[in-house]
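The other protein chains are all here in position, but one chain of the complex has been omitted.
On to subunit A.
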Amino acid sequence: MSSGPGLESLVDQTISVITNDGRNIVGVLKGFDQATNIILDESHEQVFSTKEGVQQLVLGLYIIRGDNISIVGELDEELDSNLDLSKLRAHPLKPVIH
């Protein structure tokens, strides 16, 4: 049972978490458990809008309850740091409706 899509391989890497309410939180994965509860260090939220570029809100050390997590993505830091977030515009993501 232990083999599967665990998050072991992402520990200490920068990840992007999309939550059920459509927020996008980027940070360094420090820990996780069976229920996908996640500990993020040096995290910040990226706020998407159609009127202005992506805003970054600093959050710091964060624990996200697994229930609220939709996607955990491994970030290619090199690509991501080359991105000009101030030019990126998009509607905020829709919340998850179960």
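Simple rule for what comes next: a contact is a pair of C-beta atoms (placed from the backbone, for glycine too) under 8 Å apart; a residue touches a chain by one contact, two chains touch by 3 or more; residues count from 1.
In this section, contacts and distances are computed from a predicted model.
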item	value
Per UniProt, the name of the complex member that is left out, chosen from "Conserved oligomeric Golgi complex subunit 4", "Translation initiation factor eIF2B subunit beta", "Sm-like protein LSM2" or "Ras-related protein Rab-30"	"Sm-like protein LSM2"
Touching residues (missing chain, whole complex) on subunit A	1, 3-7, 10, 16, 18, 20, 22, 24, 36, 46, 48, 66-67, 69-76, 79-80, 82-83, 88, 90-91, 93-98
